Structures are given as structure tokens and as C-alpha cells.
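A single protein chain has been omitted; all remaining protein chains appear in their positions.
Up next, chain A:
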Amino acid sequence: MTTHYLVLSALLFAIGGIGVLVRRNAIVVFMCVELMLNACNLAFVAFARQHGNLQGQIIAFFVMVVAAAEVVVGLAIIVTIFRTRRSASVDDANLLKY
């Protein structure tokens, strides 16, 4: 049974990863990151069920807390960038370089 969950989790993770790499819109990239996090959560919960203990579920909660905090900071940054540049493309915000 766990295998199905893991396959789903891997698929979601792959979709999220590809989304991060290929999409330009910062909001979409952001959502893809969330997708990857939730794919991990799914894997954790599936393993927790398989082993019959709560450790995986506890980790999943930690991940959610971190993801929530990340969303707060990340969205704030995106909104600020959008206000100054009128653009949410991650390729436009490329000043921090050599």
C-alpha cells in the first residue's frame, strides 16, 4: 500500500521540481515549492502509517509550520518586488550577481 503513496509523492515532487525550474512567475514557483513540501509530507505520513508510530506525522507538522512561515516571508518579498518593478517574473529580479 505504501508504494502507491510513495509513487504519488514522487510524482507530486517531480511536478513541483520541474515547476520551480521552468516557470518564471514567482507566485507559480512559490506554489511549486509548496507542492514539493507537501509531497514530502505525504511520504512522511505514509511511512508513519506503515511503521505504526507518530514520528512521521510530527515531522509533517513541523514541515507545515516551516512552510507557513516561508509563505509569510516569501509572499511579502514577492509583493514588495512586484510593487517596485511591476513584474512578478523571477528572471527580472537578477541584480544580485557578479
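In this section, a residue touches a chain if its C-beta (ideal position, glycine included) is under 8 Å from a C-beta of that chain, and two chains touch if they have at least 3 such contacts; residues count from 1.
What we mean here is this: contacts and distances are computed from a predicted model.
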| item | value |
| --- | --- |
| Record-based protein name (UniProt) of the chain missing from this complex, from "ABC transporter ATP-binding protein", "Protein nirF", "NADH-quinone oxidoreductase subunit L" or "Response regulator" | "NADH-quinone oxidoreductase subunit L" |
| Residue in contact with the excluded chain [from A:C40, A:A60 or A:V90] | A:V90 |
| For chain A, residues in touch with the removed chain | 17, 20-22, 24, 29, 90-91, 93-98 |
